[in-house]
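Every protein chain except one is present and positioned as in the full complex.
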Amino acid sequence: MRPDFWVVQTFNGLSYGALLFLLASGLSLIFGVMRIVNMAHGSYFMLGGYLGLTVALRTRSFAMSVVAATVAIALIGMAMERFFLRRLRGQDLGQVLMTIGFALIFQDLALLIWGGDPYNLPVPAALSGGLRVGGAVFPIYRIFIVGVAVAVGLGLWLLLDRTRAGAMIRAAVDDGEMAQGVGINVPRISLAVFGLGAALAALGGVIGAGFLGVYPGADFEVLPYAFVVVIVGGLGSLPGAMAGSLLVGLLDNFGKALFPELAYFTLFAPMALILAIRPTGLFGRA
Amino acid sequence: MIRRRALAAAIIIGVLAALGPVLPAYPLTLITQALIFGILAMSLDVLLGYTGLPSLGQAAYFGVAAYAVALLATERQVGLLGCAAVGIALAAVTAAVFGVVAIRARGTYFLMITLALGMVVWGLAFRWVSLTKGDNGVSGVPRPELGALSLSAPLPFFYFALVTAAVSWTLLGLLVMSPFGLGLKGIRGSESRMEALGYNVWLHKYLAFVIAGVFAGVAGVLWAYYNGFVGPTDVQLVTSVEALLMTALGGPGTLIGPVLGAGIIVFLKNFVSVYTKRWLLILGAVYIGVILFAPYGVVGAFRRQRR
Partner (left out) sequence: MRARVMRLILTVAVVLAGTVPGSARAQSGPIKIGLLVPLTGAASALGKDMLAGTELYLDEINRQVAGRKIELIVEDTEGVTATALTKARKLVDQDHVAILTGGLLASTGYALHPFADAAKIPTTYPVMSSDDLTQRKPAKWVVRTGWNSSQSMHAFGEWVARNLKYKKVATIGFDYAFGWETVGGFQRTFEEQGGQIIQKIWTPLNTTDFSPFIAQIKPDADAVFAVFFGRGSLQFVKQYAETGLKAKIPLIGNGTVTDESVLPQMGDEALGVYTALHYSAALDNPANKKYAKAFEAKAGKIPSYYAETCYTNMRWIVEAIKAINGKVEDREAFLGALKKVELKDFPRGPVVIDKWGNPIQNIYVRKVERVGGQLQNSVIFTYPAVSQFWKYNPEEFLKQPLYTRDYPPCKYC
């Protein structure tokens, strides 16, 4: 192995984990408040990437593409919750199936609108290139992703821990019925959380498109990863999503590098194991 | 009631058997596909419809059996009995191992665990190239011979699948109507109540899980012979998701409903895709439509109406 193998791989695992955090934090929040396993979460990621691509190509502004993608997908997510999922309050299986249906529809719409070609999202020159440290080169864009994830993580923590809205969300996660009983407008919280979760996934999609590209099939490819993170970390827990995404990012990277024949096994088997021992994940609660 | 259901089933089987020689080859192969997936959907129904455990991982046992058959048939020239026995046994063992992990959870957690376990098998199929040939898959699986009868042609294989499906349905039907099956339904209603009544809930769930794995394996065996080819796509998440849709569409907890659901989905996919490229969109809309307007599935709605 190259001498800087471990350093570079750790960095790669961290940056991939950072991307996963963006994706999984939303999924975790949605589940925490609404107990919905959102099978369309990968679709939000993919659509965010595609929308970001279109805006980036039109306006040549990376910032605009990020904003446009997150806002648009947040709206789509909220519409999905408000007009479809809400009707199935309490029907866990029905909600899962419905999100599956939407995932299929989104997949086909993406194919219809953007065609099947793979694309790279154009990134600003300031974020291109690499940082040379010793013999290794660390792409600046990946450092940027870590930065975004940290910022988002901080923002979410501040939101949940320091604001009234956050307190309401936490209450709804802890015990929806009690929260409703105390006067918290749980349906409105649900709507807001769904929108936030979708926005986070879309943010992950746009940013991810800068180094993974955007292509058909991204939705169902990234979804299992999001699930692994959320399951390992604990549904409904922000620190869980952080820990989970770090773990998964590193496991996946090192697994692929060191045990190529078992690559996916090294990812999903530990997850199944953790679930067996602690069914609610590392940081989750029942 | 049992007699009425048995009569209805006998009529359906009889009609299909009579249609066999009359139908052209292609629709016949589609019906064969529907029967195979019908068995898979029934296996899921045992878990979902009767025990209240939604699984997104039945493709794992389906795939394990299919790969076993494909590899044994192409590399060791093992015949039908041997392949089927090993395939189903391996599916059962996999379910037995996975079940220990999965049964600890309920509801959405169970869904996610089974999803993860399904992905484990997919990952192995995809990456354990020296064994499974990876993405190339295993091709050239010869159709089996039943004594002097070769199952190569569509019609004999159709009858083979029909008989297997009918036997599976009968066995599962006897299972869900037995005291064990009634215990499962009770667990679906309320686990705590069944615990209080002295039932070994864990054992009931575990056995249901293994039995579901066994029948998913039966479907897998048929699938390997049907296509003559097995690849990682047979084990992927989408397959488990489709099984879930078939069960939900047909009617969970009705056993025959999922078979009907399988038929609808197979025909939908193959007919719609001839006329439009947007068949995936239509499939998604069907999902949503079913959930909104027929939450108990087609057969479920039918049975409720009759009450």
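As written, the chains take the letters A and B, and residue 1 is the first residue of each chain.
Assume a contact is a pair of C-beta atoms (placed from the backbone, for glycine too) under 8 Å apart; a residue touches a chain by one contact, two chains touch by 3 or more.
Note that this is a predicted model, so its numbers are computed, not measured.
Visitor: Which is it among B:A6, B:L131, B:L149 or B:L182 that touches the chain not included here?
Guide: B:L149
Visitor: Of A:A24, A:A172, A:L212 or A:L275, which residue touches the hidden chain?
Guide: A:L212
Visitor: What does the interface between subunit B and the hidden chain look like in terms of residue numbers?
Guide: 20-30, 33, 126-127, 129-130, 134-137, 139-140, 147-149, 152-156, 227-229, 231, 233-234, 270, 273-274, 277, 279-280
Visitor: Extract the touching residues of subunit A with respect to the undisplayed chain.
Guide: 1-2, 4-5, 8-9, 12-13, 15-16, 108, 111, 115-120, 128-130, 132, 135, 137, 139, 141-142, 211-213, 215-218, 221, 253-254, 256-257, 260, 263-264
What we mean here is this: only the chains that are shown with their structure count from here on.
Visitor: Between subunit A and subunit B, what is the gap in Å from one C-alpha centre to the other?
Guide: 32
Visitor: Can you list the subunit A residues touching subunit B in their complex?
Guide: Where subunit A meets subunit B, its residues are 31, 35, 37, 39, 84, 87-88, 91-94, 96-98, 100-105, 107-109, 111-112, 220, 223-224, 227-228, 231, 260-265, 267-269, 271-273, 275-276, 279-280.
Visitor: Please name which positions on subunit B make contact with subunit A in the complex.
Guide: 48, 54, 98, 100-101, 104-105, 107-109, 111-113, 115-117, 119-120, 122-124, 126-130, 237-238, 241, 244-245, 248, 278, 280-281, 283-288, 290-292, 295
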